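Removed: one protein chain of the complex. Kept in place: all other protein chains.
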Amino acid sequence: MNGYSEEITLEGHIIDSGILSKVWGTVMDLGGEFDLQEIRVGRSKNETSFARMKISAASDAQLRRILGALQDDGAEIVSRGNVRTEPAPMDGALPDDFYSTTHFPTQVRLDGRWVDVSRTEMDLVIVVDRAQSAARMVPMADVRQGELVVVGHEGIRVLPPQRSRSRELFSFMGSEVSSEKPKQLVIEEIAAQMRETRTHDGKILVVAGPAIVHSGAGPYLARLIRAGFVQALFGGNAIATHDVESALLGTSLGVALHNGEAVEGGHRHHMIAINKIRRAGGLRAAVEQGILHEGIMYECIRRNAELVLAGSVRDDGPLPDVITDVIEAQKRMRAVVQGKSASDSTSPRAGAPVEMALMIATMLHSIATGNMLPASVKVVAVDINPAVVTKLADRGTFQALGLVTDAELFMRELAEALQV
Amino acid sequence: MNGYSEEITLEGHIIDSGILSKVWGTVMDLGGEFDLQEIRVGRSKNETSFARMKISAASDAQLRRILGALQDDGAEIVSRGNVRTEPAPMDGALPDDFYSTTHFPTQVRLDGRWVDVSRTEMDLVIVVDRAQSAARMVPMADVRQGELVVVGHEGIRVLPPQRSRSRELFSFMGSEVSSEKPKQLVIEEIAAQMRETRTHDGKILVVAGPAIVHSGAGPYLARLIRAGFVQALFGGNAIATHDVESALLGTSLGVALHNGEAVEGGHRHHMIAINKIRRAGGLRAAVEQGILHEGIMYECIRRNAELVLAGSVRDDGPLPDVITDVIEAQKRMRAVVQGKSASDSTSPRAGAPVEMALMIATMLHSIATGNMLPASVKVVAVDINPAVVTKLADRGTFQALGLVTDAELFMRELAEALQV
Amino acid sequence: MNGYSEEITLEGHIIDSGILSKVWGTVMDLGGEFDLQEIRVGRSKNETSFARMKISAASDAQLRRILGALQDDGAEIVSRGNVRTEPAPMDGALPDDFYSTTHFPTQVRLDGRWVDVSRTEMDLVIVVDRAQSAARMVPMADVRQGELVVVGHEGIRVLPPQRSRSRELFSFMGSEVSSEKPKQLVIEEIAAQMRETRTHDGKILVVAGPAIVHSGAGPYLARLIRAGFVQALFGGNAIATHDVESALLGTSLGVALHNGEAVEGGHRHHMIAINKIRRAGGLRAAVEQGILHEGIMYECIRRNAELVLAGSVRDDGPLPDVITDVIEAQKRMRAVVQGKSASDSTSPRAGAPVEMALMIATMLHSIATGNMLPASVKVVAVDINPAVVTKLADRGTFQALGLVTDAELFMRELAEALQV
Partner (left out) sequence: MNGYSEEITLEGHIIDSGILSKVWGTVMDLGGEFDLQEIRVGRSKNETSFARMKISAASDAQLRRILGALQDDGAEIVSRGNVRTEPAPMDGALPDDFYSTTHFPTQVRLDGRWVDVSRTEMDLVIVVDRAQSAARMVPMADVRQGELVVVGHEGIRVLPPQRSRSRELFSFMGSEVSSEKPKQLVIEEIAAQMRETRTHDGKILVVAGPAIVHSGAGPYLARLIRAGFVQALFGGNAIATHDVESALLGTSLGVALHNGEAVEGGHRHHMIAINKIRRAGGLRAAVEQGILHEGIMYECIRRNAELVLAGSVRDDGPLPDVITDVIEAQKRMRAVVQGKSASDSTSPRAGAPVEMALMIATMLHSIATGNMLPASVKVVAVDINPAVVTKLADRGTFQALGLVTDAELFMRELAEALQV
């Protein structure tokens, strides 16, 4: 037995969720040892299990590394110290030993009491307000000098989801990404989940790429918005521009949407569309002036869906509504995800967090969004490129569903399943 | 001017089809020179053009090479010699200088008269029957010792298609393969073409991969067959096995098609399906014995569609109907394509050549089929992998249409567009 | 507790290999229940664990289904009955309740004694020779009427590999397929494994696609064969034809390999190559007649590597060496894999089973081969298409390694790492 050791406990569906196996694997992979002190195994599918074990390592550094890894797996360190903090050395930078968050619900121990950390998001840090006994996750860039940042691993508890045995779509499909499964069934279950979410006034986010418009599927998305199935929409300059182009000129990138033929001079069309909106002063102004009267952007504005258009370095124009500073764009996206949009928002569900997210045919915006979503959000990722779907759906949770399929036909089938 | 020269002519829509540019490019690429003797350019879109030019090269061998290449572009050598032939040295082998065919209509000059070569297909050779003043294309393996095989380039005329300016789907889309075009429109035009073909009793061939069944799209294909939109079906052991598995056990590769869940023991199901058909004595016997009563295979048998199941080295079983010798399978496929199936065929259109071919989600069988199709057949290639579609649709003709999309959703939309 | 129950045991590294979790998951997924009777957990990474539990279900059929699934996970049914058999009803067909094999080592209980089943391969059946107390795996098509085929689940023991904790390449990489890992390192470890295998006279199989030749990597593969790193080669007509084309004409599909330019008339070249070999009477004859004096095929013949060229329906020609009957081709491949080639084989390692298999740039032949390989064979699958690699590497074992990379550059780097 090595010289440095610590006791940990695990509790819940730790065996059928594979958490116990994972913990032991981690200890061994990192060169440590474990000694099982106590185990109580649930004897049926409804009973939970419990394990207590001593983890030992050859050095304190190694032990810390192991405990850090186990913590992300959901282990709790028995010696219940309080969480440690250090002040940020300057604006936008961190003490060296900062703790980096997962996208699972997390608690920190302040004065012997477990406190929930708000605003769950991956790869952030935890800032503690000792006066208020509160803690929140914050992006590195937003940390201000002197704020207390959580360091080390003690007094932190991560709560990964445990696999439910019930046969829900999202739990079942979660681990698989396939182009050979009956999509018709999957689409119907997505539709059912969307209907259920709309019924209880939940917030559905769509992250949408320009191929939706090019492929002629724009009207289906517009109908979803009109029917109240979309409360927030993230995208970029491209989808907005092509949507406007299709509304004003009937083309997308110069290709006529009613017959699929390239229109002469069509390469100018997206520039014309951008110019018209710039002259009007923006999308909302263009709607109010009667210039823009159909399409995805139009429906978002009419339904007061929360709309964030984030700039990218390949943008033409861009439209005045595009947020060209990407950090500013992240802030707005985060506010929508967390339900913390500005209080003057006209969006009916601005105060609610996102419950379900559909990411369709856009890698950039989908990954950006995916990084911000807590593991509890139901995610559907759709793309014709399997690599994109794998990246998006592989979130280490049981709530992400990847579909390798055609965005146009997916949107059409979804609209049909939702009868919009 | 080089020492070796020959005069050629070109006629037709040679400028707007790009044939004249191509010919000049070829001459220069191969190190030759051309001297334009005469050119008459059509002054409007209805007039054809004509060009006569002298091709010269530094050696006779080089000149032959150039003329050979120009011939495949549609040029005609002015010095109208007769075609030359040599006897095959042994069964299944050729004289060294054999002429290898294109998939364009071809003529050879016998005794001063241009004669059509029958059975157009790429990479075959031409065998001449001088007694009958006839010529036909033949695979290397089928040539018998002593048969007269065309050699060299003289007396051969290739007739490549010239681009029609009218806006037909197949001419328009031909050159492009895209995942960003409105597929809805394209599918409607494919449906229209299929309806038109059925109306005049044309023969439609479907080449189908097993993903059609896995993905739950089998019933759509079955309905197309039942409604008379498919007169011939090519596939392999896999699609037939999974179709039978779905008909008998409700699964495909062990995944239940009604809910997408893996069935325990499902990895045995395809073996069970194969075993049942083997015990029955084959697919037709299984239909007649009432064992098989729905699905793609069932409909083919009931509608007397010409069915060729070609074996591959990865086959399990296989089903008794699978032709395990691939050369034999090619012969049967070729007979169906050319409309030369055995006279005892029960298929109503066994005597007609294929007019339209849909290749869906199978690279192996599609390429095999594509190699056999004359350029005049309308080809639609559907796959989610762009590389496969590019290979299939890139046939140097204006009649191939590639769709990068989801086979399941494509089949569903096509069935809907055809109202079956 | 349900009415039908059976006791099972599990032993080994069942917790860190995740087998226990998997077993419990399976029971619950199939609607059964388990009651843990006894558990002994290894307290460190060297100790194995043991579990005994009662499985119960609502019906006998359900219980059988569950036990069948658990068996494939490595569970042993405690009530140690003997294996049951039924005679095959006809040649090439099976009794209905036949047991379908996995690619893991398997034992059957004959007269109270566990007997190893020879010729491990997936999706076969087990034929028992009671007189010899022997059992072997056999393809459905090879079963003869009256042979005793194993049915049901009793008296069968499957031995899945248990994850070793040691950091071997194949165990480590097994579960991942990535295009973003340092391939240089991986290639060096593959080379080390190949060197090690050559040192102890192990048999290495290469399954090779035609892109190896097109891309100019043919010479690297030829050098590997010459240097004794390849004892068996599987491929099709295409790789052999293009290899011959490159040896005789310096082109592959008509593209000159020394400068990448298309050669005029090049579309004839593969036909010329095939014709030359057909006239010679085959590849070995062509080598002996001095027609073929370099390349992959040449080296195979000179080194007496076991060569199997399996036909496919898209073949031109084909070469006389191609086995056009796919079932016959499977037999030859299986004999090479199992080390049971005909006794007159000139190959020095014809009597040894394959230890390591490299599958490069061919889906068809790789899947065919993969289906035949026991789980104990180390498999490396290389393709630029991630979907192909996933299919090949996803074998439910810890010995398959998938590389999404460029076959040409892979071969070059491998040849360099092996200093050939």
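For reference, chains read A, B and C in written order, and residue numbers begin at 1 within each chain.
As a working rule, contacts are C-beta pairs under 8 Å (C-beta built on N, C-alpha and C of every residue); 3 or more make two chains touch, one makes a residue touch a chain.
Remember, predicted model here, so these are calculated numbers, not experimental data.
Peer 1: Check each of A:Q330, A:T390 or A:T405 against the chain that is not shown and name the one that touches it.
Peer 2: A:Q330
Peer 1: Would you indicate which residue among C:I55, C:V186 or C:A305 is in contact with the undisplayed chain?
Peer 2: Residue touching the absent chain, from the options given: C:V186.
Peer 1: Identify the residue among A:D129, A:E196 or A:D316 that touches the chain left out of the display.
Peer 2: That would be A:D316, which touches the missing chain.
Peer 1: Hey, which chain A residues sit against the chain that's not shown?
Peer 2: Counting only chain A, the missing chain is touched by 26, 29-30, 65-66, 68-69, 89-90, 92-94, 96, 98, 100, 123, 140-141, 236, 264-265, 267-268, 271-272, 274-275, 278-279, 310-318, 324-330, 333, 364-365, 367-368, 371, 385, 387.
Peer 1: Under the stated touch rule, tell me which residues of chain C contact the chain that is not displayed.
Peer 2: Given the touch definition above, chain C has residues 167, 172-173, 179-186, 211, 214-216, 255, 257-261, 384, 404-406, 408-410, 412-413 touching the missing chain.
Peer 1: Against the chain that's been left off, what residues of chain B make contact? List them.
Peer 2: Touching the chain left out of view, chain B contributes residues 15-18, 20-21, 24-25, 28-29, 33-36, 39, 41, 43-45, 165, 179, 386-387.
Methods note: only the chains that are shown with their structure count from here on.
Peer 1: Report the chain whose mean Cα position is at the greatest distance from that of chain A.
Peer 2: Most remote chain from chain A, centroid-wise, comes out as B.
Peer 1: Could you grab the centroid distance between chain A and chain B? Build each centroid from C-alpha atoms only and quote it in angstrom.
Peer 2: Chain A and chain B have C-alpha centres separated by 47 Å.
Peer 1: Give, as an integer number of Å, the spacing between the C-alpha centres of chain C and chain A.
Peer 2: Centres of chain A and chain C (C-alpha means) sit 40 Å apart.
Peer 1: In whole angstrom, how far does the Cα centroid of chain B sit from the Cα centroid of chain C?
Peer 2: Taking the mean C-alpha position of each chain, the two centres sit 33 Å apart.
Peer 1: Which chain A residues touch at least two other chains?
Peer 2: Expected reply: 179.
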